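Everything on this sheet refers to the single structure shown next.
The other protein chains are all here in position, but one chain of the complex has been omitted.
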Amino acid sequence: MMNNYIVRFLIGSLTSIILGLLYMGIGRKFIARIRRCYAGPFYQSFIDVIKLFSKHSISHHWIMDFGIMMGFSGIIATVIFLPIGNFYVFPDMKGNLIIIMYFMTIGYLGMAMGVSASGNPNSPIGIGRALALMIGYEIPFALAVILLIFANGSSLLYNIIQTQQGSIYNWNLLKYPFAFIGTIIALQGMLGEQPFDAMIAPAEIASGPMVELSGKFLGFGFLQHASQIFLETGIITAMFLGGGTIIGFFTKQLFLYLLTLSIASVFPRFRFEDGVKFFWTIPTSFVLFQLILFLIKR
Amino acid sequence: MNQKELIEYIKNNFKGIENIKSIDEKQFSITVQKERIINILSFLKLSNFKELALITAVDWIKEEKIEVVYILFSYEYEQQLIVKTYIDRQEPSIESIKNLWEIATMYERDVHEFFGIDFIGNDDKRPLILHNWKDIPPLRKDFDSLKYSNTIFGKFKKDKE
Amino acid sequence: MELYSTKKLKDEGFEQILNFFRKKSLWMLHYCTGCGAVELPPTMTSRWDMERFGMGPMATPRQADLLLITGYLSLKSLKRVIYTYEQMQNPKWVIALGSCPINGGIYYDSYSVINRLALYIPVDLSIEGCMPRPEAIIEGFIKLMKQIENGEAVGYKKYQENYKWYKQNQDSVLKREFPVLSGEEK
Amino acid sequence: MSEILTYLGKDEEYEVYELFFGPNHPGMSGNFSYILTVDGHTIKKVSPDPGLLHRGFEKLVERRLWLQNIALIPRICVPEPDINEMVYSTAIEKLCHIDVPLRASYIRTIVLEMARLSAFLFGFGGIGGTTGLYTASYWSISDRDYLLDLFEWLTGARVYHMYILPGGVRRDLPNGWTEKLKETIDYLQKRLNEYDRLIYNNPLVIKRLKGLGKIEKELAIEYGITGPNLKATGVKYDIRKMVPYAAYDKIDFDIPSQNEGDGLARAIQRREEFQLSLDIIRKALKDIPDGPVRANMPNPLKFKVPKGEVYVKIESARGEHAYYIVSDGGDKPYRMAVRGGSYTAGLILAQKVLVGCRIEDVALWMATMDICPPDFDR
Partner (left out) sequence: MDYKKKSFFAPFNSLKYLLKDPVTIRYPKENKKTYPEVEGVSPQYRGRHFNDLEKCIGCGTCEDICPTGAIQMVEFDDVKEKNGATKKRPVIDYGRCCFCGFCVDVCTTSSLGMSREYVNNFPTPPEATEDTQGEIISKYFIIRPDLNFSKNQGWITDNNYSWLELKRVVMGIFNPEERSNSFLEIVKGYTKEEAILEARRCVACGLCKDACPIHMDIPEYIMAIFNDDVKESVKEIYKTNPLPEVCGRVCTHKCESVCSLGHRGEPVAIRWLKRYAVDSLPLEEYKNVIANKPIKQAGKSVAIIGGGPAGLSAAYFLSFMGYRITIFEKEAKAGGIARYGIPAYRLPEDALNKDIDFIKSLGVEIKTNTNIDKNMFEKIYKEYDAIIISTGFDLPRSTNLSRNGMENVVGALPFLHDVREFLSNKISDVKITDNVLVIGGGNVAFDCSRSVARLQKMKFGKVKVTQVCLETPDIIPADKEEIEESAEEGVTLIYGMGPKEIILDDKGNIKGLDFMKCESVFDENMRFNPKFNENERLICEATMIIEAIGQAPDYSFIPEEYRSKMKFERGKIVLDENYSTGIEKIFAAGDIVKGPDIVNGIATGLNAAKGVDKLFN
């Protein structure tokens, strides 16, 4: 029964959604502590999602329904390629990085299509910013992926994880520290956290793309964001922190997420083109420096 | 120079002042005819009363007059100056001082909306603060706001007058 | 004038279960209509922290399901509040903060502040206080949660049932062609 | 092909569109709206649309007795209600030639400075909220709550105190209050270092604030900008020093000022004035005399102010907050005109300075200028 693909797919996507919501709940309490208050219970995100699905919602155009569904399914499609600890949804695929890189952008494109049909002037501005920012953080992330592929000779995450087994010293984190720093900053952009969240900035464009999302659309947006957290932290743990067992994988993910939140809670927002300029200068130079080091060593 | 010298300086440099009254050691008021308001204000702006703090009006319904008040302040002398003129209440109109101070446009638009004074030269008459206002300007003394509030909002209980 | 239908408006059955989740995550619209909005930041931020009840400020009416009328409501902002209220999705609730929406408050004789909010949009809960303090606001939220749980917070259903009556009240205030005092009554 | 391109570019109407930075916008402090004509992200034209908070104070004041207005006027400006009571009481004292006992003047100074501190803390929250640094607003608004506890103890209410009356203040300091105030002042002093590290040393905040809405000295005076925004452009003028009221002439303090006049200078100016207020309170607490707290005043139902008019202004966190009060000798004010601190800044300067800025700068500019919409609508 375990090798029946539908059941494996369900396991893969449900763990990403549930754990994503769990990380969001814990992340809220973490940020609340920095702000010296107690946030709600850790299962608050689950309640929010159930409430959102129970609400009545307006769709402005059928493209909007289609777009939101495409956004959510794009992220789920990427998650099933991700190695969750040592469990693989498609055992023979072994988590191919190039496919993951390709599928990640579908989520945003779907959201962009859905939201721009909503007719509120704030959402096209928001989506314009989101896509521009995507270009920003894709470059350092792509360079880091290229570096790892060169280093391990194969684009399969399974091999990358195998090279990092054993003791902590052969984690890619220690082998290529600068690439890790660049990717962490890229992760900040991927999750849309504080210094780079000009796209959903409530104070400027009234939460940008999510302006017109009501009821179940917002619910899907929530789920998409949750599984996105699971996905991106999962990729980086696989690439740099050596995937480890199921429990080890989840704790590393949580650690990465809380690291981004701590950066997020102490920095204000970039203007969005400063953010893109920042991405092209600081993290890219880190990863390039690491690439040069690697090429010299080889 | 202190207030007395300032008053002397203004009195003999500018004709047509009805009266100058010192309210306290840092504040004094001048009353001027309606026609000479632009000259006195530009004269004062030159003798460094640079800041226009407020334009407002007072509706003297018993004397059938509306008093337009310009409040200036000078940073050098640290003196507050209240310039007052009296205009007729039936068709109140006075020249606009738009070109002396940029901010006068908004003050005059505000006073126009609340008192119905027509500032000649300031043609920006769009409603600024009131919404869909069809009655007489509200800050006039003969406008009764409790009666207005009872007729339009008080559907159930009429408040004692 | 039989504008008002007397249909039973209580929530029953499946909706009662959903109400349990709705009550635990009320999202408040970040729109400060009046002076009561000065007491909302202390309630939201870390000294009184209303996030413990799962409540947080939301940027747009689409996402929010709780509209807080904080204090007095002038005519111009009444028009915006009605737009906002109609943009919000069911089930939605309205809380009137302070004494001004109840019976005119300190501006009872003002020509631009409405005396009774309940004539224009359905009010589910009125909290008394000339700016109720954060504790009173939190007590109000708890009372609203209890009210939602046993299905009595049905303002939005009342709005749907008696839309004509509310629309008539709103137009009598917002769309006036004739002067109020001197002109004849429209 | 080229005609199509030029055709599109030719008609200006397609290029720009109207964005309602409307009343229901989270970045908007208070209930107020700008209608921005936006080309992409840069703003072409700003037209303010005030009036959403209009209650007609100047009409309501004429319907109430002199002392009944003390309950009405603090509601004019929400973040700092005490300045209204102070201006109103000083105006009545000037018209009736009442002299206030010294202890009452000292208590008034302390209350005004505490109100200034809570307004500046709101200002830190504003900067945090609009730039996304929510930790700063969570901290500053909860620190402000400690000040409100002290107000609640002294005056009986958290925000609208109705404590400063013509002739003095309403109650004497409860015992144990001054120690609690000293304790809170030291706590806020410690917190100020935290804010320095979080906001003022933060490179991103400095990048967002630098060069935002830059105004020179002459333009500021011409536009009637006053208070911290004026001192940020280099004019060293503070009403507490030039036209001293309450007990400011008995306390020596020097006025800080910057000279760039942009958003960062205004933020730093507010931080230095926060420090100044802490010192003023400490000095006032040290040499507060004993004695009565209120001159004996007639009973409020039969209180008449002699005929006359006066313009009284005091230093609020947003600039010069002033009333022009005319009395015809009756038991009700004949006319009261309110000059809010941020009237000219919010309505006229915005049309001049915001052109060319980006959308996200509007909310931040309002936070640094500390625009308070009830000043326009009254």
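Some observations on this one:
For reference, chains read A, B, C and D in written order, and residue numbers begin at 1 within each chain.
Just so it is clear, a contact is a pair of C-beta atoms (placed from the backbone, for glycine too) under 8 Å apart; a residue touches a chain by one contact, two chains touch by 3 or more.
The model shown is predicted, which means the values in this text are computed figures rather than measured ones.
Considering the whole complex, the residue from C:Glu15, C:Glu86, C:Glu135 or C:Asp171 that touches the absent chain is C:Glu135.
One chain is missing from the display, and on chain A it is touched by residues 30, 32-38, 262, 266-267. Interface residues of chain D with the unshown chain, by the touch rule above, are 64-65, 67-72, 135, 142, 146, 149, 152-153, 156-157, 160, 162, 170-171, 174, 176, 180, 193-194, 196-198, 200-203, 206, 268, 271, 296-302.
For chain C, the residues touching the chain absent from view are 1, 3-4, 6, 9-10, 46-49, 52, 96, 99, 102-106, 108-109, 116, 118-119, 122-130, 132-136, 138-140, 142-144, 147, 152-155, 158, 162, 165.
Quick note on the criterion: only the chains that are shown with their structure count from here on.
When chain centres are set by their Cα atoms, the one at the greatest distance from chain A is B. Taking the mean of the C-alpha atoms as each chain's centre, chain A and chain C sit 38 Å apart. Averaging Cα coordinates per chain places chain A and chain D 43 Å apart.
The residues of chain D that reach two or more other chains are 26, 51, 54, 56, 59-60, 63, 138-139, 142, 377, listed in rising order. In chain B, the residues that reach two or more other chains under the touch definition are 130-131, 138, 143, 145-146. Contacts between chains form some other arrangement here, matching none of path, ring, star or all-to-all.
Chain A makes touch with chain D in their complex at residues 34-37, 121-122, 125, 194-195, 197-198, 201-207, 265-272, 274.
Within the complex, the chain B residues that touch chain D are 23-24, 26-27, 29, 50-54, 56, 58-59, 69, 71, 75, 78, 80, 82, 101-103, 105-106, 114, 127-131, 138-139, 143, 145-146.
Against chain C, in their complex, chain D makes its touches with residues 22-24, 26, 30-31, 51-56, 59-60, 63, 71-72, 75, 78-79, 125, 137-139, 141-142, 144-145, 148, 158-160, 374, 377.
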